[in-house]
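Before we start, here is the structure in question, set down as structure tokens.
All protein chains of the complex are present and in place, except for one that has been dropped.
After this line comes chain A, so read on.
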Amino acid sequence: MRVSAGAGTFAGMIPVRALRAATEPANPWLSWDYVTRNQDDLVRALSQHTTLTFQAVAIALVLALPLGALAHVRPRLAGPLVGTAGVLYTVPSVALFAILAPWTGIGRTTVLIGLVTYALLVLLRNIVVGLAGVDPAVRDAARGLGYGRMRLLLTVELPNALPAIVAGVRLATVTTVALVTVGVVVGYGGLGQLMFRGFRSRYHAEIMTATLLCLALALVCDLVLYAAGRAIAPWSRAGRTA
């Protein structure tokens, strides 16, 4: 009796489980259906991601160029400048966003400040290294021709350091594209927002699509900057210095 009852309940469970497996919707990692149905969301997230990246790198570059030049012209400032940058770089983005959030609020400003900070450090390092790597003979020749410090910097050293600076911009852009996703912490993470939504609703296709778009964006930005670097400094193959 008891045995048959046990077998009965056990047998009764199987159809339920099979039924659940059958009714549970498929949850593929890749789905073109998702892309077509959520085109608007994807475009919005992608454009948010792209504009944030460009804005951050542009602001960082505007700040890093004079700072890098200053560190180069006044070598005594180079140590503290790069050192401070290094310490800031050690602070994780999550912590930086958390420290900024109470003041700058939840949203774009906080993310932008964080992104600019990290891009600034990458750029500063590359600019300082690039300017220091200018051939001393070239510098001597310019000085021998009577170039002053400012003219030397602007017309000789900066153009010579251009490949290294472009390499820095590429590096900063690619890392910024990846870093934007951390903006979910304060609710403004571009494609990261979609990843987080996909995680919460267990929607695999949403996570994977956002991830692939992120990688594609980084790749496209890198290629465009590489081509731009070749165009503005055709005399040298833009090599990665740092």
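In this text, a residue touches a chain if its C-beta (ideal position, glycine included) is under 8 Å from a C-beta of that chain, and two chains touch if they have at least 3 such contacts; residues count from 1.
The rule is short, and it goes like this: contacts and distances are computed from a predicted model.
K.L.:
Out of "ABC transporter permease", "histidine kinase", "NADH-quinone oxidoreductase subunit K" or "ABC-2 type transport system ATP-binding protein", flag the one the UniProt entry gives for the chain missing from this complex.
P.N.:
The missing chain's protein name, per its UniProt entry, is "ABC transporter permease".
K.L.:
Looking at the whole complex, which of A:Gln48, A:Thr117, A:Asn160 or A:Thr175 touches the chain that is not displayed?
P.N.:
Within the whole complex, the residue contacting the unshown chain is A:Thr175.
K.L.:
Thinking of the whole complex, not just what is shown, which of A:Leu46, A:Ala119 or A:Cys214 touches the missing chain?
P.N.:
Missing-chain contact among the listed residues: A:Cys214.
K.L.:
May I ask you to list the residues on chain A that touch the chain which is not drawn?
P.N.:
86-87, 90-99, 101-103, 106, 125, 171, 174-175, 177-182, 184-186, 189, 192, 195-196, 198-199, 202, 204, 207-208, 210-211, 214-215, 218-219, 222, 242
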